[in-house]
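See structure below.
The complex is shown incomplete by one protein chain, all other protein chains being positioned as in the whole.
Right after this comes subunit A.
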Amino acid sequence: MKKLAVHSIILCTLMAVVAGCGGNAAPTNQPKQEAAPQAAAPDSGQKPKVTVVLKTLSSQYWKYVEAGAKKAFEDLGVDGKVIGPAAESQVMEQINMMEDALNQKPQALVVSPSQPDTAIPVFDKYKAANIPVLLVDTDANWDGKATFIGTDNYTAGKLGGEELAKQLTKGDKVALIAGALGNNATDDRIKGAKEALIAAGMNVVAEQPADSDKEKAMSVMENILQTNPDVKGLFSANDDMALGALRAIEAKGAAVKIIGTDGNIDALEQVIAGKLFGSVAQSPYDMGYKGVENAVKMIKGEQIEKRIDSGAEFIGKDNAQKKIEFLNGLSK
């Protein structure tokens, strides 16, 4: 019996240690979120309780969304938490997190589903519990949603097309590099840019997919330059592809004005270096902030829009440095 006792004790102690770790981790998280609101929540003693579930917390983009949501917690006096799995590919983990969060009875859920269709059964549970679900960044084909807050990709593309057209003269040849075929987000950007360029009298000579992949964009651009060496402008549906195309253009020694989309730091650095003309930036920070802000409105019983544009802005040489500093400040 002695051995059994020893084994049990060892296992129990380890479990206790492990569980104890969990117990310790929770309180260290709480103060961060609760310290500020005390001053900001003047009248009602009951703070609105909002849970934000993102695709992951482990990438730059989602860190910006998290930062926006946390700023809104602070500004609006929200008892909130931001959670997400270790990687965007952990779809079921995200579903489990939403289920577990439901047991803690939040008053609103702000969520960016990794696989929108898979999340619908859980969304239905929230709806059954009368908890509003606000989607950010990624929309879901679900009627019960309170709103969708995200970039209007068509408008973002149009903005890029207009900025590009300003730099060119009527009749100049321009090319478009799209994402993977069937990717709605990148398709809409290309559509917006194309319409703006054509409206400004540009000659669109190429529109090709490069699957949002840097290397592929390089080969695609090489081919475009092969048939149209006198291309003057390029709009790319994301920054990675813009950077890939840039390599092909530099190798050819061609003079092409390039505009990407996303506003990533590495693209903005190339804007400062004068290699890219600019990038149309999405606002992940604003998505997080507006998500929480509108969740609070819902809790207070106010009406909110069914579709909220989180905005897009053009970043050129003069404001790129400022944007980089802003983004770097967020990830601290």
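Operating definition for what follows: contacts are C-beta pairs under 8 Å (C-beta built on N, C-alpha and C of every residue); 3 or more make two chains touch, one makes a residue touch a chain; residues count from 1.
Definition applied: contacts and distances are computed from a predicted model.
Chemist: Name the chain not shown, per its UniProt record: "Multiple sugar transport system permease protein", "Carbon-monoxide dehydrogenase small chain", "(2Fe-2S)-binding protein" or "Monosaccharide ABC transporter membrane protein, CUT2 family"?
Modeler: "Monosaccharide ABC transporter membrane protein, CUT2 family"
Chemist: Pick out which of A:81, A:158, A:191 or A:216 touches the chain that's been left out of the picture.
Modeler: A:81
Chemist: Pick out which of A:115, A:155, A:203 or A:228 touches the chain that's been left out of the picture.
Modeler: Residue touching the chain left out of view: A:115.
Chemist: Taking the entire complex into account, which one of A:93, A:195, A:269 or A:309 touches the absent chain?
Modeler: Of the candidates A:93, A:195, A:269 or A:309, A:93 is in touch with the missing chain.
Chemist: List the subunit A residues touching the unshown chain?
Modeler: Counting over the whole complex, subunit A touches the hidden chain at residues 1, 3-4, 6-8, 10-12, 14-16, 18-23, 25-26, 29-30, 56-58, 81, 83-86, 89-93, 95-97, 99-101, 103-104, 115, 117-121, 182.
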